[in-house]
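Note that one protein chain of the assembly has been removed; the remaining protein chains are unaltered in position.
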Amino acid sequence: MLGMLVLIARRLGQSALVLLVMSLLVFVGVFAIGDPLAILVSPDATPEEIARSARELGLQQPLWQQYLLFLQQALQGNLGRSFAHGEPAMALILERLPATLELAISATVIAIVLGIPLGLWAGLRPRSLSGQSIMAGSILGFSLPTFWVGLMLIMLFSVWLGWLPASGRGPVQSVLGLPLSLGSSEGWRHLLLPALNLALFKLALIIRLVRAGCIEALRQDYVRFARAKGLHPRRIIGVHVLKNLLLPLITVIGLEFGSVIAFSIVTETIFAWPGMGKLLIDSINVLDRPVIVAYLCIIVLLFTLINLLVDLLYVLLDPRLRPSTATPQRAGT
Amino acid sequence: MNAPLLQVEQLDCVVRQAGVLTGDADLAVLQQLDFSLQRGRILGLVGESGCGKSMTGNAILGLLEPPARIVRGRILFDGVDLLQQDEAALRGLRGDRIAMVFQDPMMTLNPVLRIDTQMIEAIQAHHPLPRKQALARAATALAQLGLHDPQQRLREYPHQLSGGMRQRVAIAIALLNQPALLIADEPTTALDVTTQRQIVQQVQALCREQGSALIWISHDLALVSSLADEICVMYAGRIVERGPVQAVLQQPRHPYTRGLIDAAPAGHVPGQPLPQIPGNVPLPPPLSQAGRGCAFAPRCGYASARCGETEPAPPEQAVSATHRATHPATHHATHRATQRVRCHHPLVYSADGATEAITP
Partner (left out) sequence: MSARELLRGFQRSHLAMAGLSLLALLLLLALAAGVIAPQNPYDLAQLDITDGRLPPGERLGSGALALLGTDDQGRDMLSAILYGLRISLLIGTGSTLLALAIGLTLGITAAWHGGWIDALIMRVADIQLSFPAILIALVLLAVFGQGSDKILLALVAVQWAYYARTVRATALVERGREYIEAARCLALPGWRILLWHLLPNCLPPLIVVATVQVASAIALEATLSFLGLGLPITEPSLGLLIANGFSYLLSGKYWISLFPGLALLLLIVSLNLVGDRLRDLLDPRLQ
């Protein structure tokens, strides 16, 4: 138990270090290379407002003090006001975070629910027609740009078949205090296409991973021993093989969650999904820089948090990494 | 006389090898394999690596996977031909009536499942036993193999155990359902000598106690001689000699067996170079070329022109009826356990058993 605490503490320390480095990078980008007044103060601001902002940002102070001030402000969530919306940039982003998370989590769930069975199927019959077709599909899923697939989905399901709406989020309902689409069938209909679009790359990845892992595991002695024990194939695949696949799978799914959020920028733009990715693109188009900086800070924080969680989860799940009081002992004496 | 527990008859086995230029070819890896085993007896299956020992074990259990497959022969277990059984029937036998342990204890147990999970599933796959009783049986099995604090071991993961402990666990799992036959595929090769001795003794005692027959696959003649009742010497996918362990070891009739015994370090004069069998085990020949001459001929000091042309027939007749009388260790041997050899020029011994000559 103590070993676990030490481990958690060490990982937390590492994450804090990464955050510090990234904050320094953002600071250098905004304050040292760029002109912070041009970046963080609206171009329409009056001279008095500019002067006040310069004071608030501590621009007359040495750089290291400016950095400390920036850090302090960032920690309080104060990263300037959006030029376009007039609201604090951070609040604007956080407001859209639930929509993005809902999309990203739905996509991840779709990728897992479809990817594991398809990957297992292809891994159990690598030479069969079905196995090779799944693999070919996965290669396509890897190489096709997300936006292209999104367009095809809209064309097929919205324009030609008319089954699903092409844009927007539909009605949201408050679930546990968060506004979510999952509460209504109309919400589901709106969520399905963008989630599928976002899921595709991860789906291809999971299929490939599960297939390779399955083929690898089937060659192992423990599978042969499990067969020699007379276990049913269902149990061998479902327990012996799958449990060994779970660790790398969870790592990849976890680590990839960050990139799902990043790629939701594209999907949200195509499907007009009101998340923070679409906000970023809109902000870039109107040069609303405080929002861009705030998005950057949030995404760095998210990535670091995800890495930390995956690390800890991995330790929890892999008995070989778990710090243990029991040490190997010799038998028979 | 009882019918034997296991009877392997004329078993031929091939491995399909994909060739880019030559097309696929079947390699003959087991040829006319023929042996039997009585209930409760211990058979040692010896030979150099690559001669088909492990494949024989896997074939009996129906665990051969493509590209390997059986093309001919019968494997009678308790009078039933295993090769005619469907997968479900075989699954019912595996781990219950016939069990197997493998060579590498580090790889045999699933690294992410606890020992208790891996033991209970082996019981419950065959017997509808409640978890509590299954656990008790598992703990007993672990204790029988000399593992201390079995309750604690059950809650551990494989990586928390040493190699010797893991192999004990694997053997305990194999013996959980008191199988009629245990096939041990070099289970102690990866372990140190002390652990090896203990495990061999424990397995021997347990099999005697449970009445399980045992096939111990090994390249270590000395080990097998301390354990087995009978011995089969394999070379290049064939059984070249078989018989009661004492007879085969004291008066080997096949030049290959002789070579194996002479090459064993035990009992050798220190300082003298260890005699070796020249050359290596040949790769399995394509099926079309199998049976052209004795496979051992290129390495054999006694080979004649005939050896290069025709393969000696599998031995069907007892070579020496006197062995049964002269070797007390084989007093209860049936006719199956008499010494047989697959050779054109088997070694013969003079009456005092010391000198040897070659049949013309």
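Read from first to last, the chains carry the letters A and B; within each, the first residue is number 1.
The criterion applied here is as follows: contacts are C-beta pairs under 8 Å (C-beta built on N, C-alpha and C of every residue); 3 or more make two chains touch, one makes a residue touch a chain.
Because the structure is a prediction, the values reported are computed rather than measured.
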Ask   = Who does the absent chain touch among those shown?
value = A
Request  = Based on the whole complex, identify which of A:180, A:245, A:276 or A:299 touches the chain you can't see.
outcome  = A:299
Full-complex contact with the absent chain, from A:13, A:29, A:117 or A:171 = A:29
Query = Who touches the missing chain here, A:68, A:155, A:175 or A:305?
reply = A:155
Query = Of the residues A:121, A:147, A:188 or A:314, which one touches the chain left out of the display?
reply = A:147
Key: Sites on chain A contacted by the missing partner chain, in the whole complex   = 21, 29, 34, 139-140, 142-148, 151-152, 154-155, 158-159, 166, 258-259, 262-263, 265-266, 269-270, 280-281, 284-285, 289, 292, 296, 299, 303, 307
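Throughout what follows, only the chains that are shown with their structure count from here on.
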Note = Listed in rising order, chain B residues that touch chain A in their complex are 61, 63, 91-96, 99-102, 104, 107-114, 121-122, 125-126, 146-148, 152, 156-157, 159-162, 164-165, 168, 170, 173-174, 195, 198
Remark   = In the complex, chain A touches chain B at residues 220-222, 224-232, 235, 239-240, 243-244, 246-247, 318-320, 324, 326-332
